[in-house]
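As you look at this complex, bear in mind that one protein chain is not there, while each of the others sits in place.
Each chain carries a letter (A, B and C) given by its place in the written order, and its residues are counted from 1.
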Amino acid sequence: MSMPGISMVKALNNGLRRALQDDPKVLLMGEDIGRLGGVFRVTDGLRKEFGSLRVVDTPLGEAGIVGAAIGLALRGYRPVCELQFDGFVYPAANQIISQLAKLRHRSGGAITLPVVIRIPYGGGIGSIEHHSESPEVHFAHTAGLKVVTCSSPQDAYDMIRQAVAADDPVIFLEPKRHYWSKGDVTDEPPAPLERARVTRPGTDATLIAYGPTVPVALAAADVAAGEGRSVEVVDLRSLSPLDMDTVRESVHRTGRALVAHEASLSHGFGAELAARIQQEEFHFLEAPVLRITGYDTPYPPSRIESDWLPGVDRILDALDRSMSY
Amino acid sequence: MSMPGISMVKALNNGLRRALQDDPKVLLMGEDIGRLGGVFRVTDGLRKEFGSLRVVDTPLGEAGIVGAAIGLALRGYRPVCELQFDGFVYPAANQIISQLAKLRHRSGGAITLPVVIRIPYGGGIGSIEHHSESPEVHFAHTAGLKVVTCSSPQDAYDMIRQAVAADDPVIFLEPKRHYWSKGDVTDEPPAPLERARVTRPGTDATLIAYGPTVPVALAAADVAAGEGRSVEVVDLRSLSPLDMDTVRESVHRTGRALVAHEASLSHGFGAELAARIQQEEFHFLEAPVLRITGYDTPYPPSRIESDWLPGVDRILDALDRSMSY
Amino acid sequence: MPRKPPTPTADARRSDGPIQFLTPEGALESDSRLGLPARLDLPALYRDMALVRRLDTEAIALQRQGELGLWPSLRGQEAAQVGAAHALSAQDMVFPTYREHGVAWCRGLDPVSLLGLFRGTTLGGWNPYENRFQLYTLVIGAQTLHAVGYAMGLVRDDAIGSGDDSRDTAVLVFLGDGALSEGETNEAFVWAAAQNLPVVFFCQNNQWAISAPYSVQSRVPVAQRASGFGFPGVRVDGNDVLACLAATGDALARARSGGGPTLIEAVTYRVNAHTTADDAGRYRPASVTDEWIAKDPLERLRRHLTASGAVDEEFFAGIERREHELADHLRTGCRSLPVPGPASSFEHTYTTMPAELGHQLAGHLEFVASGQENGATR
Partner (left out) sequence: MPRKPPTPTADARRSDGPIQFLTPEGALESDSRLGLPARLDLPALYRDMALVRRLDTEAIALQRQGELGLWPSLRGQEAAQVGAAHALSAQDMVFPTYREHGVAWCRGLDPVSLLGLFRGTTLGGWNPYENRFQLYTLVIGAQTLHAVGYAMGLVRDDAIGSGDDSRDTAVLVFLGDGALSEGETNEAFVWAAAQNLPVVFFCQNNQWAISAPYSVQSRVPVAQRASGFGFPGVRVDGNDVLACLAATGDALARARSGGGPTLIEAVTYRVNAHTTADDAGRYRPASVTDEWIAKDPLERLRRHLTASGAVDEEFFAGIERREHELADHLRTGCRSLPVPGPASSFEHTYTTMPAELGHQLAGHLEFVASGQENGATR
């Protein structure tokens, strides 16, 4: 099946449809995902197609959604939850961190919880507060969870199906500002879910991004190319586990690493990357690992969010700094 | 007032008593803190002394405790909440991360929330699951919160009073495995709450610790001294804001940095320290920043926790590695 | 297959239905379950409902023109909000959700300040102490616990039960029908009940939580929830401004006197989509909405006022003039809301800016001053 020029929303929709078709134990649940098709229409039409027992409009309660999903998984189902926005994941923190992540381990492997938690995340779409958060570190720091994020329609289509098929709980982060970006999608066998991808090869520096910042990183690499600098862009795709092999190989070659993400700087995802890279490539780094991130403040009002977010210019400035070491 | 040889529990108790005496707006709230005096007896006797309106036994609900504390602060009170154990903080995540941390900023400074959240945390006391967690990064990553932790009775006494007096929300982490360690406590004017402390001076390497790992770090430095290595131990005390001046000054001198904490390695507190140090001291580091931490697994059953926790031997091994660069 | 629970009995007989004083036809009747307040300023109630509706209409227009990013319309809920707000004493504290523009208006907020949040120029927009009206809360249910804590403060301040009307204080917290399903809301009920706190929970059951009809949340009326916690629940016609006023007044008085919490369910309807970003056509038939429009809260009071001869044509004309002024004020005010400066995100994160954040701010200001921006400028 070839799907030319479809949006990430449509790619996710197609991926979920395939998952529902492929396995009768898959079901979707969340606030407004049924009749409405989700506030971003990711589940559009699926309730009609698969019925209200498999595409479930839930009561308004995030702990309930994740807690009930755990129970469904204990009964042999593969629930795919939608939490409506990044900022509304915290009421479910207890169920995610203390229950979902730990139950398999606690049971010595007797319990398998193939639960996917989809979260539209990140800023840049002019939203109101609590609708532009980047909570990835809370999950990446929690043993027992997989955390992944897509940056293109093709990855969205492949990765959501891989996440549903995975036997571990997966936090599936959808960069909402790229929901409407289009791309061709095919049914080729995808790369493993845990694998990072070198999206643009380069030799002078490695620019690591994921989810919302991947297109930004590619744009920055474009400009840098015009300035005579060859930037390699790595799209992490999987935040946990982290594909350090791909990162290491790249930084080893370029000697320079930069990380771009929207979450606040302090204890953001870049911290772990920097910590690992400086340790594993100590003798090969020509400059410190630099981070281009959101600031250590709450996410700002939308009229000034574009300055707050790590953009092309801030990445290029950091590249200058890196190259000047 | 001089308090010779008192435990950290007693020091906290005395500090809270002083805080209650000094300001009628201070009140304590939490599960079992009244009649029982808290499961660790930190609030022992305070209900009797100050009454049940100021030392409040609350219903069983962590969101309720923090949410109600916010409301009390909006009315001009200075609530000090106890969350019974580290593992039970997650039901309050929404109130802490989306409300407590953000309200002042959202209101443009009109709202002040002098709320303290005390959390006995960390492992090493043979506890059952959910009673040995180290959730500090979740808070340190959240703009708007202060996060501090004490490692001695004197600091416990000083820092709890400073936390109560602070006008920002403070997550106050109490290393429960040192609750019964004793030390002399005096009423001298304390150092600022945000300041790290060089607990033991040294010249060969900087070993950074906080809360539960400080005594472990000091023990390791002792052994290292016997082996002819001079290790400087820095007790961070404040995790957010982070006193980078003290850290930088030390690492600049020694050229080597190690971090020890109980939380899991990936995205643990050491990641941010490593990221900053490698950036700010790039030219002066003689070895990569190394981390000695809990592993990327759930906290283990207590019979094997001591191997899982970063101990003296693991620190010394890391020191060997650092020195061999 | 799930068996259907017995559907809650429809309000067949009047005495089972929500408390109502003003029929959709504009007749004023009594209700054996509740008395009307002695002094009633019906023209003022109408005026506020009309102005609040205009405020809402104008904000929707501003959103369509691209001046606001989003607007949650209160249309249909004017009686619930204005009725509840008119029952407040000056010293009472209000905790709203994001839809209480009508309450804000009655509390005396400059309505322009409501727009900043939706225009993206602020995260707050007003000082919550000035009009004793807290900031909007978008995280469903979170404010109910703040209300409870505030009420605990009132108890400790001896601000209830003194008998002094200018001193005794209560908390009025708003929530939606969907919010009844959040754990935090129920914890608020636990605390309010166990400690007998002076807090009134005012739930506008507008039948919908975005696309979810109330049946997704519950099979019994909202007001019944309170019985499970051991405090009174009251069900009123939310399109009857007098019922909303009377029930809220009664509950607030009880709270102020030390009589504890109440849950009020105002049965009403969200006439517009959830927000301007929502498309209600995807999940509900227009016919139901039309039925509710026939029960319009303004219309019934207008009928009553006209029929009773309490007001004349000039009264309505005067309101229309004020509506125009209000609309002008909103349009002008909205466009001149200041865009926050680059330092503003950094300010007020803490009472004193930490050194590290100061460095970030300095770097940011330099970046902005250099004329660079998010996109590629070189």
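Rule of thumb we're sticking to: contacts are C-beta pairs under 8 Å (C-beta built on N, C-alpha and C of every residue); 3 or more make two chains touch, one makes a residue touch a chain.
These numbers were taken from a predicted model, which means no experiment stands behind them.
J.: Where does the absent chain touch, in terms of which shown chains it meets?
T.: Per the contact definition above, the missing chain touches A, B, C.
J.: Check the options B:D23, B:D167, B:E280 or B:D296 and report the residue that touches the missing chain.
T.: In the full complex, the listed residue that touches the missing chain is B:D296.
J.: Could you tell which one of C:G259, C:G318 or C:G333 touches the chain left off the display?
T.: C:G259
J.: Of B:G15, B:G37 or B:P241, which one is in contact with the hidden chain?
T.: Considering all chains, including the one not shown, the answer is B:G37.
J.: Name every residue on chain B in touch with the hidden partner chain.
T.: Interface with the chain not displayed, on the chain B side: 31-32, 34-37, 39, 57-61, 63-64, 87-88, 91, 126-131, 219-220, 222-223, 227, 265-266, 295-298, 300-309, 311-314, 316-317.
J.: In the whole complex, what residues of chain C lie against the chain that is missing from view?
T.: 1-5, 8, 155, 158, 160-161, 180-187, 190, 193-197, 215-220, 224-231, 258-260
J.: Given the full complex, what residues of chain A touch the hidden partner chain?
T.: Counting over the whole complex, chain A touches the hidden chain at residues 27, 53-54, 56, 58-59, 61, 63-64, 66-77, 79, 91, 94-95, 98-99, 102-112, 143-144, 146, 167-168, 194, 241-242, 244-245.
Everything below uses one rule, namely that only the chains that are shown with their structure count from here on.
J.: Among the chains, which one keeps its Cα centre farthest from the Cα centre of chain B?
T.: Checked the centroid distances; the maximum from chain B is C.
J.: Per-chain C-alpha centres versus the global one: which chain is nearest?
T.: Going by the distance between chain centres and the overall C-alpha centre, it is A.
J.: With centres defined as the mean C-alpha position, give me the chain A-chain B separation in Å.
T.: Measuring from centre to centre gives 31 Å for this pair.
J.: Using Cα averages as centroids, what's the distance between chain B and chain C in whole Å?
T.: For chain B versus chain C, the centre distance works out to 40 Å.
J.: Round to the nearest whole Å and give the separation of the Cα centres of chain A and chain C.
T.: Here the centre of chain C sits 36 Å away from the centre of chain A.
J.: If I count partner chains per residue in chain C, which residues reach a count of at least 2?
T.: Residue numbers touching two or more other chains: 122-123, 139, 183-184, 349, 356-357.
J.: Send over the residues of chain B in touch with two or more other chains.
T.: Counting only residues that touch two or more other chains, chain B contributes 63, 91, 94, 98, 102, 105-106, 143-144, 242.
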